[in-house]
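Shown next, in structure tokens, is the structure this report addresses.
In this view, the complex is presented without one of its protein chains, the others remaining in place.
Labels run A and B following the written order; every chain starts at residue 1.
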Amino acid sequence: MLGINQFPEYQVPGAVQHQFNPYENNGGSIVAIAGDNFAVIGADTRLSAGYNIFTRNHSKLFQLTSSAVLASCGNWCDSDTLTSILQTRVRQYSDTHENKEISLNAIAQLLSTMMYGRRFFPYYVSNILAGIYEGKGYVYSYDPIGHCERHTYRAGGSSSALLQPILDNQIGLKNMEEKPTIPLTVDRAVKLVTDTFISAAERDIYTGDGVKISIITENGVEERQIPLRKD
Amino acid sequence: MALNDILKHMPSVGDMLSDYKSTEEMDFINLSQNKVLSAPPYSNPVENLAKLHENNDNIKINFDHGTTTLGFIYQGGVVLAVDSRATGGQYIGSQSVRKVVEINDLLLGTLAGGAADCTYWYRVLTSECRLYELRNKKKISLAAATKIMNNIIYSYKNSGLSMGMILAGGDMNQVSLYYLDSDGTRTMGKVFSVGSGSIFAYGVLDSGYKWELTDEQAYELGRRSIYHATHRDAYSGGTVRVYHVKKDGWNLISEEDCLDLHRRYEAEKKK
Partner (left out) sequence: METIIGIKGKDFVMLAADSTHPHSIMVLKDDENKIHKISDSLLIAATGDQGDTVQFVEYISKNILLYKMRNGYELGPKAAAYFTRKNLADYLRTRYAYQVWLLVAGYDKKEGPQLTFIDYLANTLSVNHGAHGYGGMFCGSIFDQYHYENITQDEAYEVMRKCAREIQKRLIISQQKFHVTVVDANGVRRLDDITAENLKN
């Protein structure tokens, strides 16, 4: 593309270059765990940009149906756009299908396709979708251009590299010679999610203030909020 | 006038750019027309998207990348072997990616490069193959399937897609192997390896390859080539999957963790 850089003789004092950057990192971390018949998903409640904390009570969780919750963080304006369009589409589905709720795996694919639609100008977001489908718990995670993969547990956002190893150890039991057999119950999953956030708040400036946790079971979605360090 | 006009093919990215409209409909046009992606509000996405990131140290859109995949033909059919690691920059995003895509009961494809690019376009190809079956009452040939994929990829040439695919399957009562990539290459061959670990995989593969391999020898050659690539290439790892493709269908032969393979091969060396 031809720009002023290609014409150095015009680069004189007074020549103004305009530039617009549509991306910003607003931080935040998200974690989700799938159990046999439940899924737990959590997100911290801090919204920040650089060294400024904008707010300490900001939800990054979006309940899409009675059995699906999406966590989205990264560039907040992109999360906002993406989730509101997704929520509209979820609503449209039930309105055109005799009030039948869209299934979790259908949402997972829809989100992937929507994100890939913006392949050449991506949403700068980290998404994790959790929920239950036909009685079983599932977690789906995404890269910024819509690569979707199903997991049993997953961390995303600014401290994903801090949180994922904890989960690999505690739930994935990765590379252990003698694997302990601790059943994964709802309580243990909630405790693990809480603990990972406590750890992240200790080491990541973009994570803190509080965690919002959604527990998805056959009876619907239960929300809990746990305070974190506020510094 | 191009081939497009004769085949009534999709508009290319270039055509899309000129009528960019920022509407919700255009943003997600691929939900209704799966081969058309929304155009960015700037020209030349390769350069300009990179520029957006350059100016902001904080923002890094690292999407999943890095791979070793291979495929070869021998007397008993085709062997495809892949690793399972996805990396976003330095971070290992996943150790459990399924890099062999099962298009239908005759065709298989491997993915290397951008994970989202590959999975999205394989999904489109899968639907095209199914539509072909419904329209023509017969299974699509590998030559036709790869040509469809190649035409789609070629129309997005130079727009920044990153893909390297090996497709295998039954074709005119025999098995064949194709290589496709985002430069628009489509070529048939005997031995292919794609991805950051391919140089290492080729070393083992070329030294052990011959047409007369038995099935077991062929699986082991594929498995070993990938294992050695995961050992040398930091962007490859996880589990090694081996598939066997014959003219009447394919089979998953093995899925083994690299660590288990490493221990086994080390033990064999000491004997």
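In the analysis below, a residue touches a chain if its C-beta (ideal position, glycine included) is under 8 Å from a C-beta of that chain, and two chains touch if they have at least 3 such contacts.
Since the model is a prediction, treat every value here as computed from it, not as a measurement.
Among the displayed chains, contact with the absent chain in the complete complex occurs for B.
Contact with the omitted chain, checked across B:75, B:127, B:185 or B:214, is made by B:185. Touch with the chain that is not drawn comes from one residue among B:35, B:51 or B:157, which is B:157. Shown as candidates are B:122, B:202, B:219 or B:235; the residue that touches the absent chain is B:202. Even with one chain removed from view, chain B keeps its contact list with that chain: residues 2-3, 6, 12, 14, 154, 157, 179, 181, 183-187, 189, 192, 198-199, 202.
Going forward, only the chains that are shown with their structure count from here on.
Listing the residues of chain A that touch chain B in their complex gives 1, 19, 21-25, 50, 75, 85, 110, 112-122, 124, 143-149, 151, 160-161, 175.
Residues 13, 24, 27-31, 34, 37-45, 47-49, 52-53, 55-56, 58-59, 61-64, 86, 88, 91, 93-94, 96-97, 114-117, 119-120, 159-161, 259 of chain B are the ones touching chain A in the complex.
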